[in-house]
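Here it is: the structure, laid out below.
Every protein chain but one is kept in place in this view of the complex.
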Amino acid sequence: MENAKITIRDLNLYFGKQHILKNINVEIPENKITVIMGPSGCGKTTLMKSMNRLTDLNPDAKLSGSILIDGKDILHSGDDITKIRKMMGLLAQRPYPLPMNIYNNIAYGLRISGRKKKQFLNKRIEHYLRQVNLWDEVKDRLREPAGALSIGQQQRLCLARGLAVDPEIILADEPTSALDPISSQTIEEKFLELKNNYTIVLVTHILRQAKRIADHVVFMYLGEVIEQGTAQEIFENPQQEKTKSYLKGIFY
Amino acid sequence: MALYGKKYFLETRVKIRRIQMSRFLRDKLHGTWMVVTLIVVVAMPFILLIGLFLKSKMLLDDHSIFHLLFSKEWKPLSGEFGFYPFIISSVWVTAVALLISAPICLLTSIHLTQYAKKWVLKVMHPVIDILAGIPSVIFGVWGILVIVPGISDYIGPFFGKAVSGYSILAGAIVLSIMIIPFILNILIEIFKTIPVELSEASLSLGASKWQTIKFVILKKALPGIVSAFGLGMSRAFGETIAVLMVVGNVTKIPTGIFQPGYPLPALIANNYGEMLSIPLYDSALMLAALILFVVVLIFNFASRLLIVRYERHN
Partner (left out) sequence: MGNLKKIEEGFFRVLMFCSTVLIALTLFLIIFSILYKGLPAISWEMVSQVPKGGFYFGKEGGILNAIIGSLYLSFGSTLLAALFGVPLALFMNVHLIRHKKIVNAIRYLLDLLWGVPSIVYGAFGFAIMVYFGIRASLLAGIITVTLFIIPIMVRGIDEVLKSVPRGLLEASLSLGSTRSEVSYRVFFKQTMPGIITAVLLSFGRAIGDAASILFTAGYTDYIPTSLNQPTATLPLSIFFQLSSPIPEVQQRAYASAVVLVFIILVISILSRVLTRKYQKNQINF
């Protein structure tokens, strides 16, 4: 594939003795929405978390193989891991606002990288809050604790927070599973807009969601990649038996 | 039924009814005893409070509570009971002990929950539990063997002071080691319950592990940390024997940590023998116990309220 933003080759992940990811070979295209899907427990979240090396947080984790982002192997380069992680924004299953007010939540990532000027921060924060359609709702209560927002608002806040550090890739782990249908729709629409400027990797177990927004699909089962291709290829003409069964809804 | 006959049938019916009755009787007895235990235990703190108050009433009738708390004169033979030197000593010892133990507990708990490998935590658990189980007297013995000479031979001269070693500092050092396992266990619990996703969110914004700890984890855990220290303080305030053995027991307002002190619990412990021979002395010591009780209760109450609010927030 040309324009592969992320290329994963022969990736194996062990948690202690358990072989969680088996010989993963995946290519994630640039500026498209790639959905990783499969039944629960198949390793899709782990695969996504290995892309920004959050798996390092688990002391028993052992990774081998290579993960190339823009051609550079993040598993073996000597680069500061924080720089690598900043390239990728993370949206989790449930919103996890930082224990600060709304303003500081978004300013956090900016301050960490050394941008502290008030004017600059103010402009950026307004820009990103507008981007997730939150500005009008919170512009008068920027100094209130982020925990006071509704769950749908919190998730949008977390999205804005992640965008504020100018990532190139967005990793989303079932981002709408805790949300009501209207907030879910908002997030999905946002992703469709954002894909023009960002590479989006989305993990979901909601087949309909995948069908709605995916450009590219990776299907996993029990730690292996069974099939991957464009959304059209996978949904209309799946090659593997397991993919066919999953799409028919035979196993979750 | 034909095999067994009517007589057997009737006898079994009676037997079963008797067993049923005895089961219910037993249930009633157990239930009643359980309610008794509940009443006794719930009444305990109130009985303690009332008992101590009644016993100190004689002293309170003659002197105002403010005079007793703030007067510096302690001359029981002349009827002067000023608790101020003892309260100040207690405050000093507790404060210094907290000053020593708080950073150690924080640093260790962060290390164990965020940085150290799993086996380190496994080894430290029994260490902490054993430390927590060591009786007060043993700490006192150790204090006399190691800490007191340590202060008189090394730490004191280092600051240019010639001291005996029996001092507020000795009491504070011994006390700090006694409350460390207590505070440490609470802090480890608190850090363990912070969801890992919060750290993940911070890290994926480009923060380093240390920045995540400084700006996110510590902030999230702050109410819990404060209440852990509050509970530690109340434990330190009431500790008697170990402190008694190394603190000097001189009735004087201490002017520095190398001076001897005389905390409130030590006052009670040292003088119970003379209690009955000097008029109002027993009342005074009971009042000291009451003050101790109330202070500890307030600290505990406030700290636990914080924890409850903190858990509800999560």
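Labels for the chains are A and B, by order of writing; each one numbers its residues from 1.
Keep this in mind: a residue touches a chain if its C-beta (ideal position, glycine included) is under 8 Å from a C-beta of that chain, and two chains touch if they have at least 3 such contacts.
Given the structure is predicted, the values throughout are model-derived calculations rather than measurements.
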Shown chains that the omitted chain touches within the full complex: B
Hidden partner chain, touching residue among B:8, B:70, B:159 or B:272: B:272
Among B:10, B:137 or B:196, residue touching the chain not depicted: B:137
Where the unshown chain meets subunit B, residue by residue: 23-24, 26-27, 30-31, 33-35, 37-38, 40-42, 44-45, 48, 51-52, 55, 103-104, 107-108, 110-112, 115-116, 120, 123-124, 126-131, 133-142, 144-146, 177, 180, 184, 208-211, 231, 234-235, 237-241, 245, 265, 268-269, 272, 275-276, 282, 285-286, 289, 292-293, 296-297, 299-301, 304
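Rule of thumb we're sticking to: only the chains that are shown with their structure count from here on.
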Contacting residues of subunit A [partner subunit B, same complex]: 49, 52, 54, 57, 59, 82-83, 85-86, 88-90, 92, 94, 96, 98-100, 108-109, 112-113, 147, 158, 161-162, 165, 171
Touch list for subunit B against partner subunit A, complex: 117-118, 195-208, 211, 215-216, 219-220, 313
